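Structure in structure tokens, see below.
With one protein chain held back, the other chains of the complex are shown just where they sit.
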Amino acid sequence: MSGNTIGKLFSVSTFGESHGVALGCVVDGCPPGIELNEAILQVDLDRRKPGQSKFTTQRREADEVRILSGVFEGKTTGTSIGMVIENTDQRSKDYGDIKHKFRPGHADYTYWQKYGIRDYRGGGRSSARETAMRVAAGTIAKQVLKQLGIEVRAYLSQLGPIALPLVAWDGVEENPFFCADPTKIEALEAYMVQLRRDGDSVGAKVTVVASGVEVGLGEPVFDRLDAELAHSLMSINAVKGVEIGAGFDCITQRGSEHRDEMTPGGFKSNHAGGVLGGISTGQDIVASIAMKPTSSITVSGETIDIEGNSTELITKGRHDPCVGIRAVPIAEAMMAITLLDHVLRHRAQNQGVSTITPKI
Amino acid sequence: MSGNTIGKLFSVSTFGESHGVALGCVVDGCPPGIELNEAILQVDLDRRKPGQSKFTTQRREADEVRILSGVFEGKTTGTSIGMVIENTDQRSKDYGDIKHKFRPGHADYTYWQKYGIRDYRGGGRSSARETAMRVAAGTIAKQVLKQLGIEVRAYLSQLGPIALPLVAWDGVEENPFFCADPTKIEALEAYMVQLRRDGDSVGAKVTVVASGVEVGLGEPVFDRLDAELAHSLMSINAVKGVEIGAGFDCITQRGSEHRDEMTPGGFKSNHAGGVLGGISTGQDIVASIAMKPTSSITVSGETIDIEGNSTELITKGRHDPCVGIRAVPIAEAMMAITLLDHVLRHRAQNQGVSTITPKI
Amino acid sequence: MSGNTIGKLFSVSTFGESHGVALGCVVDGCPPGIELNEAILQVDLDRRKPGQSKFTTQRREADEVRILSGVFEGKTTGTSIGMVIENTDQRSKDYGDIKHKFRPGHADYTYWQKYGIRDYRGGGRSSARETAMRVAAGTIAKQVLKQLGIEVRAYLSQLGPIALPLVAWDGVEENPFFCADPTKIEALEAYMVQLRRDGDSVGAKVTVVASGVEVGLGEPVFDRLDAELAHSLMSINAVKGVEIGAGFDCITQRGSEHRDEMTPGGFKSNHAGGVLGGISTGQDIVASIAMKPTSSITVSGETIDIEGNSTELITKGRHDPCVGIRAVPIAEAMMAITLLDHVLRHRAQNQGVSTITPKI
Partner (left out) sequence: MSGNTIGKLFSVSTFGESHGVALGCVVDGCPPGIELNEAILQVDLDRRKPGQSKFTTQRREADEVRILSGVFEGKTTGTSIGMVIENTDQRSKDYGDIKHKFRPGHADYTYWQKYGIRDYRGGGRSSARETAMRVAAGTIAKQVLKQLGIEVRAYLSQLGPIALPLVAWDGVEENPFFCADPTKIEALEAYMVQLRRDGDSVGAKVTVVASGVEVGLGEPVFDRLDAELAHSLMSINAVKGVEIGAGFDCITQRGSEHRDEMTPGGFKSNHAGGVLGGISTGQDIVASIAMKPTSSITVSGETIDIEGNSTELITKGRHDPCVGIRAVPIAEAMMAITLLDHVLRHRAQNQGVSTITPKI
């Protein structure tokens, strides 16, 4: 219980259900003096917002955030920042059928069993709508990281069978898929149109990269930077896998191939994904996540109702056929939150207290 | 900083370096009345112990654990349990060369940069020797889980190019690889002999399975069971990826294929790996980890010294050519620790306090 | 940093400044199935609300709370509960003078020095206005404790020189002082009228009592119940001392006098205040707090401005001449929050996991 907070020094506590009154969060531990206002927050929120293209859910939410505290005359004060987004486009009738049935592949059954009660409207707390507040909190983290020269960006690196390599960051924001390879847009559109026709959904892969990261972030042995990134990224709805650097490819690698050799000018490769022994190396931090295909599809599925009887279910309503697309800004947010937390933790131990200074 | 503790209610704090005086830990939050003694702990410690076969490091450590507190007349008392393992086979001379050079692929450089000082003997705190205490703590968790009918087991599911499916749990302890497919032992031996000859190392995959798990474990939205398992498993040395259930395979799955349909008799499949919406479903929890090939090889590598000058390094000494093998009991331990922590967290919120009882 | 959360399993994270947009909080870890709505919350909020009598500040705030999440069809769902109170009676002009001057005895100077920036309007985050959200969160805790038969009540036990013994709980809500001795009301009124005339303020003592508490709450050695109550109660604005049971009186007691002897029918006395070895005994838990006189008085005081120059200051505006009065419901709230947190922590370790059951 009490699992709605992430981060030890830069911490984010969220609340809110898909069809409840509002979503909100408390961001605690933000350094003072950081420029912040609603307009800054809105940029990323708009990137995640539903209904931005025909390839995502058609729910219409303005996702307008209000800052309720922690900011004075345009700057953070170091006190806790409260934020709220009101829900405006609830259509609970869309979800009448799932009041009594458990959608296969969803959290309906597990919430019911865990709590003995559930807000069934749109999945309640288990809905990915909750991630709006993560994005808002992540943008605050990005604002702080920016002045340290750290930038966190993500792109869709695979959609179903279509691999999407990083060709150029520039293009990512210029298509509805956060795809970094402009030559693939047409194929993606065609695939998605067919998917919608099939009433089905598909999985995806998202890759997040932090650049400008200083060496030294991460607190071994348990709060290694990679371990906390794994926690943070795996906590995003629908994520089933996390890898750092070479990830699962390293299973078949030899040590002589995997190890990143060093020269006075820096590392010769980055199979480690920017983390060695749980501590950042100063290289780009590269993490990828596997997103499962959403279970909200119009293909009928076998399930049970809350009495335990066998039944079938078609999930109507407004859903994303590939939740991986909108996961791009969410993945950025989670990495930014975890990175900033570790910047602060690293500062704590080594600044103005230690008698020695890191060398080289 | 302060990253040497894992677990919120069942918590484990470790200390100790590869060639220091001793390793130790504090296990806090263990329920009272659990049978515990050194002999019980020794079983898993011996499974992880170095030198058990010619395919692991030849360092000779008895790894004999002493319980210093928290147990009275053979049972846990509910107070904190202190444990210590003395180091007996330090050979610091083996490591003289790395005093001034950073081994590529190791944490030498990052520790140096983070702290400005490092215990270079055998990697100091960054050595996997530290995981001995995880195994001891994990066995305590297993003792508690056992009486709830929960069993945690792992096996080596891939070694380099050799896939190792789960054929039968029985065989896992009967070969030096923790391999669950007896037909593959010969191939593994041949591969390892050649690897040793090459002076190289290779990656591996380990799969951990918890069976008998009740529905309801996990605390969304951030302390989801899968997210905390990701944290816990990724915190093991050399792990570069974690997946739950279908993991990265779900990228190319359709929703109609991935979702696990339900019948009154239970789920029809387990692509979810036993976790939906961050909460256990009651099915087996299945997680896999990707282990990188160790960088301690006798193939010479390019690197820099602590003055920043270019140099070369061969890592002599006693090392595992595939650290994935001995990672099997470690992975079990980490899953057991995290599962027990979540059993306790789930108990807290729902037992004897809630006015409603979960149904079905 | 990141100090705006209290409680490990039942946790409360607050935000909001005296003259900001709104106050709010996230209550996480509340058991599911508890009856909850705004009307229930409003009762305690109204007890703390300013302007309820001529003896407290005349600021007019409705203090109307909105529940934004975590409640479905009148019952808690086990997910995080978001709450907000909009500020309606900000009069920032009242505070213009303190933009450049530090009020002696206030947190103006320390916030300025800590953060380098401060929201000076009404003290910003350091204002006791923040405690409104504590009261709302505390009422949720009380709702849960109620069904376990635990009741938390407080009264004003001293105001300046006037000692106010507990004569009868009944009368506490029938006078504007939360005084449990009806014969003292007249004296209190006279004292307060004179105090207002003097433009001065005075200290007070508040005593909180929890009855119906089960034996066994508290987690030694550091998270003793009394230690966490001390934390919780000392975190209330203006508190300078906390005592449990006999408190500072035990300095002059003999062991033969202080120890509470036991009989089959129970303890013969309660000098311990219901806590032995950091664990509840099953007796009433009794704690008292010392409240300092507020520094917001119209007697001129010597101070410095933000440039470091000497100056004088009179604090005008609308202030409580004795902040101890309105601290009564706040003290109840904090004890309720900490008690519930410990109920949950105790449940975690001992319910459905331990092989042994507490005896007697």
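Read from first to last, the chains carry the letters A, B and C; within each, the first residue is number 1.
The working rule: a residue touches a chain if its C-beta (ideal position, glycine included) is under 8 Å from a C-beta of that chain, and two chains touch if they have at least 3 such contacts.
Please read all numbers here as calculations on a predicted model, not as lab measurements.
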Residue among B:Thr77, B:Asn175, B:Ser211 or B:Thr311 that touches the chain left out of view: B:Thr77
Touch with the omitted chain, as defined above, among B:Asp46, B:Glu64, B:Asp119 or B:Glu151: B:Asp119
Absent chain, residues of chain C that touch it: 1-6, 14, 102, 104-107, 109-117, 125-126, 130, 158, 160-161, 198, 200-205, 215-216, 218-224, 226-235, 237, 239-264, 268, 271-273, 276-282, 290-297, 299, 301-304, 306-310, 345-346, 348-350, 354, 356-360
On chain A, residues whose C-beta touches the chain left out of the figure: 8-9, 29, 31-35, 75, 78-79, 144, 147-148, 220, 343-345, 347-356
Chain B residues that touch the omitted chain in the full complex: 1-5, 7-11, 13-17, 20-26, 28-29, 32-33, 66-70, 72, 75, 77-82, 84, 114-119, 124-125, 344
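Here, only the chains that are shown with their structure count from here on.
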Mean-CA-position distance for chain B and chain A (Å): 26
Chain centre separation (chain A, chain C; CA means) in Å: 37
Geometric centre distance via CA averages, chain C-chain B, whole Å: 44
Residues of chain A touching at least two other chains: 1-5, 14, 114-117, 125
